[in-house]
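Working notes, structure below.
The complex is shown incomplete by one protein chain, all other protein chains being positioned as in the whole.
Per-chain residue numbering starts at 1, and chain names A, B and C are given in the order in which the chains are listed.
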């Protein structure tokens, strides 16, 4: 059950133009930096990327947008990326904006074998167009469908060779659900540890969801909004 | 945000005949022993109990069955309890048997504001009677609805006064989903610790789901099937 | 006329002991600075933290610890981190008692628009649609009028809406208003602001009954 691969190149073995990818992270927090860099190098294109955000102009998924490798984005918030806005308004980039909670739940559903579920989010808005509406407990809900991906690419704090993962702080975000929803799930970790080092009571993503794992060479972990208070 | 109460009596404040309860545990593993004992003492009756199992004749929910305090059970497997089988076959006890995975997911849905979801489990069986069927990806699924309860009663390993909980081993089972689905959620823990002692990265049930918490006086933690191998 | 800080301060008076609260970006964030004495509340941020603390001291920033506005934050003792599905389970499952968020427009039936200006601004709804569709208690914090002086409290939203009939209360730089069957109901005036000024600045139906008190600040 040794799922360790040598690095992002080996982890992405089998990737093709036109595939659908899920990429974990919230803003630039908890994104799979090393694998994104490799996607740029591999020059795969026509990608559909499912990710809460689209990075910033010069980091995260912004790097793939710069190279026009993405055909379609499925996201909830893309406000930090000017290029994205330009590409979307000009029609170069297809965009499906969906509520953040529905995005998270749709990924989980994809991994959990639940093809569809009802949620109140988006009822009465653009998001509900073409979707079934049903009243539960007097409140209208819309039917949302599961999301899956050819590759799910997640970033964790630590992992072992079974693929068990733990995340740190708010870098967890979408990573655990996306890890569940990939036909092939790649995990890049800050630290690869020996089996048994992770307490089995405190595994966030059990290894069954992960196919390939590697320790990232370096993590820039860029901060978007550095907010601080002064000491004293 | 101090949710600590003095014990099971205070935790059950407001309980009434005819209420619906969820009780965590799988078999006798991870059941809220102290609160069950208190339910017996309080002599509340006509209860609807949602619990994966129904205990054994003289422990767990079996104690409430002995006193005929339960009107209806919603469970997935009740094979360890002879009294249960007798009460059910004689019609004294109303029983709704549902697939274990659907039970877990229906509790989670109840806590997560998802009124209904599709699952393949039970299609074509008694469980599907009267339920909507829909094909997804060529496979028939049935629509299952959320479950909630007046009181959800869970058992955890450790907890703090915010209601944050961690579970040990396979004693986790249904407890986290049920904790989400109670109008009032009671947690009995083996050890009440100071806020900050639990690592925020490794909380299984965030305190927002818990209303009342106490440290159980004693835990018998009975074993149903003691299977061992010999040393050497 | 209230400053942004005063709007936040007035909204903070709505906090009750034991509340879990989700604060949106902008004015709502400032509410955390005015928690009334003697009560304890917990702040939830939808990217995955309960028990959000103040900004870190300079030099203590952690890239792995941010709020939904992507700002570096700290965690209080007793905090918990969780994934996005669990976070929205809290929100959708109505475990959060109060949601405060900004808006571009609010209609007098409680509709809210705060995510999109067609052909111009496409940032996305983020968690706003889940929040407004789920929360029992939604307060909007915003200016009463836009930069052109036009009312943001309307008969009908002109922008794509974020949610229908969901806002309960609006706190602006001019007034506190509740959403009722008959439209906005004036509850309080900002210090020094007359009822006439509020009527003039409100395009939607407005109910004014009896004497309208001025807001009080501790």
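A few comments on the model shown:
Operating definition for what follows: a residue touches a chain if its C-beta (ideal position, glycine included) is under 8 Å from a C-beta of that chain, and two chains touch if they have at least 3 such contacts.
Quick caveat: nothing in here was measured; it's all calculated off a predicted structure.
Note that the absent chain touches A, B when the full complex is taken as a whole. Touching the missing chain, out of B:100, B:145 or B:215, is residue B:100.
Considering the whole complex, the residue from B:9, B:67 or B:168 that touches the absent chain is B:168.
By the touch definition given at the top, chain A reaches the unshown chain through residues 1, 108, 110-114, 160-162, 164, 180, 195-196, 198, 200-201, 203, 206-209.
Listed here are the chain B residues that touch the chain not shown: 26-30, 52, 75-80, 85, 88-89, 95, 97-105, 107-108, 119-127, 157, 167-177, 204, 221-231.
FYI, only the chains that are shown with their structure count from here on.
Among the remaining chains, those touching chain A and also chain C are B. Between the CA-based centres of chain A and chain C the separation comes to 28 Å, rounded to the whole angstrom. For this pair, chain B with chain C, the centres built from the Cα atoms lie 36 Å apart. As a whole-number value, the distance joining the C-alpha centres of chain A and chain B reads 32 Å. Contact with two or more other chains is made by residues 49, 75, 81-82, 85, 88, 91-92, 134 of chain C.
Counting partner chains per residue, chain B has residues 112-114, 200-201 touching two or more of them.
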